[in-house]
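Sharing a structure below in structure tokens format, with a few things to ask.
Shown here: the complex without one of its protein chains, the others still in place.
What follows is subunit A.
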Amino acid sequence: MKETVPSEAPKVIKQLQFSLLNAQDTVKISEFQVTHRDLYTPTDRLPVKDGVLDRRLGTTEKNAFCETCGLNSVDCVGHYAYIKLVVPVFHIGYFKHTIAILQAICKTCARVLLEEPDRRTYLKRFRRPGLENIHRQALCKQVNTMARKVVYCPYCSATNGAVKKAGVLKIIHDKFRAKKTADEMEKWKRTFAPAVEAQKELGMYLNKAIHEDLNPLKTLDLFKRISDEDCELLGLRPDFGRPEEYIWQYISVPPVCIRPSVAQDGASNEDDLTVKLTEIVFTNALIKQGLSKGAPTAQFMEHWEFLQLSVAMYINSELPGVPSQAGQKPMRGFVQRLKGKQGRFRGNLSGKRVDFSGRTVISPDPNLRIDEVAVPERVAKILTYPERVTSHNIDGLKQAVRNGCDVHPGANYVTAGSSGFKKFLKFGNRNAVADSLRIGDVVERHIINGDIALFNRQPSLHKLSIMCHRVKVRPWRSFRLNECVCGPYNADFDGDEMNLHVPQTEEARTEALELMSVTHNLVTPRNGEPVIAAIQDFITASYLMTRKDTFFDRRQFTQICCYFADADLQIDIPPPTIWKPIRLWTGKQIFNVLMRPNKKSNVFVNVECKCNKPEKLKPEHYPSIKDPAPDLSPNDAWLVIVNSEVMCGVMDKAIVGSGKKKSIFGIIMRDYGPHEAAAAMNRVAKLCARWLANFGFSLGINDVIPGPILASKKNQMVEAAYAECTNLITQAKKGKLENKPGCNQEQTLEAMISGILSRVRDKVGDICMQELSRHNAPLIMATCGSKGSVINVSQMVACVGQQIIAGHRVPDGFQDRSLPHFPKKSKEPPSKGFVRNSFFSGLLPTEFLFHAISGREGLVDTAVKTAETGYMQRRLMKALEDLTTQYDLSVRNSTGGVVQFRYGDDGLDPACLEGDAQPVEFERAWTHALAIGNRRGRGLLPFEIVELVDLELKKPKFTSECTPAYLDTIRDFVVQHIAHHLATMRKSQGMFEALERSDEWDCDTDLSMGASAASKAIVDNKAKVTESQLQHFLALCWQKYVKARIEPGSTVGAVGAQSIGEPGTQMTLKTFHFAGVASMNVTLGVPRIKEIINASKTISTPIISCKLVTPNSEPSARIVKGRLEKTHLGDIAAVFEEAWAPEYTYIGVIIDMDTIRKLQLELTLDDIKWAIVATRKLKIKQESITVIPRRNRLRIYIDGTDKYYKLRELKRVLSDVVVKGVPTIQRAVINIKEKDDAKGKKGDKELLVEGYGLQKVMTTEGIVGEATTSNHVIESAKVLGIEAARRTIIDEIQYTMQSHGMSIDPRHVMLLGDVMSYKGEVLGITRFGVAKMKDSVLMLASFEKTTDHLFDAAAFGKNDSIAGVSESIIMGNAAANCGTSMPALFSPSPHISKPRKLLFEYAL
């Protein structure tokens, strides 16, 4: 049935214009004026007429009706009234703006205090079309600062002084503040002379009167006189609000429905707003009475001030400067209603309550598919989907209607298509309803198997926290999901609850299914690694099954094959591995069948990678093999799969688990699509759950009892370590320990002891792995990676190890010792928190306490971190939410500002990348092509390979879709790895290389140069390439590239923000060690990420790393170090002496030239003299210092009356004078590079400088300035510019993430870097930075400082074009410019003449 096309298109709010509510409008929208302060009549408790609860405003009582519209409390929308204030009052929201305007205008003639030329230029600038918020603010500020400096008004020559806030709602004008107006002030004061003479007391107040009080009346008068043009100069838009509207003369009384009264047995409880309004009405009446009766001025002023305060409290009850009454619950003004997490913006507009949702406890069920969720029947009976009746589903829906609300596949409501009448199916004759069901009706039926639902677990940190599942209706009470899907939700089953939402339209269902379904979200967009994969027991089972010694006979094998599928799958049993004496299959063959169950399946997995705990093979065990393949790994930890046949390797975490691109699910997904991968995962889940339940896997006390060898070895090692530590301590006591670079004796000792002790634990762990039985459950779990680590095992079995608190060993809680059980100043391992016992053997009381301290630190750390990262995530999201890719693949924000010209420089989607930030992993693609391509037929010659590739890559298929750079990488790979490989093979067997085609050859030329058959065979075996294989390879390269391109409309900003924020929640430990230097710690983890994205001015560990001109010489490095590091006078002075004589007094400084030489400082006595003079604090003039070069002396003469104290003070501070180096630098450490990088090779010396001052360091002699980098974003921006700052942001975030073992695709980080720098200055992701990035008022209001932004918007008459994500959500629009709402039809707009303005339009 074709639906009728509605004649009116649905209305969409396109923009929002903010303006001020002026007095006229206030009255216009009102029904009446409020004059009465009472709420209810005393007799019958009805609302008082003309009071603030008047029935004409609507009603909140159930049995009453509104007197304006006659509707009841549910249907009446409410009506307004007004209060006419006798005297104007300041509006607290616009108070700042009021002051700012007063500062900029002449307090006499009300014109803006700018000279005519300035005025014109600024006016021009303000009128520039498309002026952005950030620029307008800057202009306003400029005008304000310029105008404030003006003393004499250029138009009326009146004197103007400073305008400032005095008290809560008081503005004063300090007219004669400028020095040059002193005369005027005197003149002004003299005018009071006669008055003072008449009344002596007045003289005391004269000085107070200089400050002119700019009360609301005066201000109003001034504001009214500001011309419209001047308004523009002040940044206002006079059409939408003039400054006089900042001041309230009429107060609008809102309808009662927004401030309901709550009746409580006889008395009623009134809303705070109602209370405040009565207060205002009352005070207003008092003032009116006073004015008419002629009350004293002081009383009037008091009332006025009280009225002002009441009005201010009505708007914002949290006024700074107004003390809140303790014990009383704070009042809620309008501002408080909007503000905060529970406020209107964040609580009701950005996030709304929804229907058709459910929440309950979750539990696991491996028998479900990964894209299914089991919904309890009782939930399914409440959640419904409105299905329209068609000829196809009418029978089913009739049955559903008959079943009604209480029987499961039933229905709750029926809406007739013709009348729109909705019937509830709980009551009435359902059979009749079912019989009369017609096509076109809508049945709200219960959800049934196969329906679509969104499943969510909080905190929703990334897009994978809400995914689309298929419903499976099941008995009992919990939502159930396949354990493989725990990863993205971060769910476990210790009582977690999850939410379920049922989309209500076909469009929503389709969109959910295509974009959010589990199968389409197997990989995280953070870096393209799979997140949905086997976990825990599934991994254990896979591992146990695929070990080399697992064999199954035919019965077992077929039984296991039946485990992993439903009965609808054809399974072809592979040939057995052992044919004789009995037929046996190996465990690995189970996985062959699992990946490719039958001959019809075309899933050919080809992969080669290392497993979870790779153990390197020892070449000496294979003396005959030169360079043995890793396949021969002693613990079978190298996986090779050829055409879905496992050749070697165990199925552990790295192979079936999450987080590895080369896991089999990752490979199947990339090569054969997500549905095949999901199917394989379903099979693994079923297989492992069922097999392991039979096989059995449990952990008992026997598993953690160490054997005699293990126990004795562990004891030996601990004793040895203790002895070593004691030895070090004695050495340190004697001071014989050689200091590590940048460390003192104590730090060196600590570092060395820590090293020894942590090595002990590692070694004990290794022994555990060797000594424990291979059937030991914890050991199995640690090796296959399903749960726990080697350290966890060794802590249970052997030794708990050193307890760390705040990055150090346990500190002293008592005097000079950690606990009174130990001798004072003891540094022995046991007294500093080393636990030598295991959890099995039991901890000593002291050890137990240390362990508890460390444990608590961990708990506190996590608690603090969750709050911190949550906020960080929110800020990132707000800053990046509206960035999307456009049809030209550029990244723009909602206002159209370009952030990147091409997303991530190459326009590729991080979620679709197979290699390490590359679309194709060539090596694997090649092996895959070799395996799936036909190996039979003629092998190509090297030159044929190259020619074929060149020919293919020139075809339009490639040239139109791929970038030239990508095509080059393909060609390079083919030439280097395939053609050259073949050529070298041929050469080694004495054949012709044939890398290039030669004209001399014809079809008869023997290019093998008569090589033997054996030679040909071996070349073929090692390097044969057929055309089919090569074509397969090229097809793969093309396909993967095309698939990896980002789609226009992708919300790259949101995904990027999530990709950076989500791993933040997983970061543990506050600090890390800096590579190479023991003492130089850099902040890492969440604090560091916070510093970077906040664009902090001061960071906790600023480090500049410098390349040296001569990187291989230690002495020259020391010289450079000396140039940078600050040297105090005290460091190089041998003696400070006082000299007292009748005629002179001086401090003599004897410089130890020997030390200077040893330190290789380039320092002369004159330098020192000038350094002293340059130190301002000392106030020493250069003539009072004499230098005696021969005796290396300096004399500082002191004169004056209090010589003694001066000299003493000087002597004290003199030793801290910096005579050499950069004062902002804390220290510099020479570091030896551990590996090659862009700045040098391994073993080179580099200088790490702790502190600020990049510019000074770069220009220091001996340092390569071009290769000097700082980790301080702001400093990089200041010294090197915005591009350098962007690079620093990107590098630093990547470095921080990497050092926590987290990989993030560079594209996300790049986007963040670009967002922080695309405005030309480094903007932090904070409220200040975000306010500069975005123009949308609603977006900013929903972020932070809600009301400030709203008041600003009204005051400046801002306009919000509802283009971004937040605004669209708030207005209820579809998110503009992204995703599925981006495609649109273009048609030239029809020409419509401008409508004539109606004559009396403004009167409406």
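Throughout what follows, contacts are C-beta pairs under 8 Å (C-beta built on N, C-alpha and C of every residue); 3 or more make two chains touch, one makes a residue touch a chain; residues count from 1.
Assume contacts and distances are computed from a predicted model.
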- line: The chain missing from this complex carries, among "Elongator complex protein 6", "Alkyl transferase", "Outer dynein arm docking complex subunit 2" or "DNA-directed RNA polymerases I, II, and III subunit RPABC3", the UniProt name "DNA-directed RNA polymerases I, II, and III subunit RPABC3"
- prompt: From the list A:P614, A:P628, A:G870 or A:G915, which touches the chain that is not on show?
  reply: A:P628
Message: In the whole complex, not just what's shown, which of A:G93, A:G487 or A:G587 touches the removed chain?
response: A:G587
Message: So one chain is hidden, and I want to know which residue out of A:R344, A:H408, A:H520 or A:R935 touches that hidden chain in the complete assembly.
response: A:R935
Task: Among A:T546, A:S818 or A:S838, single out the residue that touches the unshown chain.
output: A:T546
Query: With respect to the chain omitted from the figure, which of A:I701, A:A1013, A:A1141 or A:L1399 is a touching residue?
result: A:A1013
- line: Against the hidden chain, subunit A presents residues 546, 548, 551, 554, 573, 575-582, 584-589, 622, 624-629, 631-632, 636, 640, 642, 645-649, 935-936, 981, 984-985, 987-989, 1012-1015, 1017-1018, 1020-1022, 1024
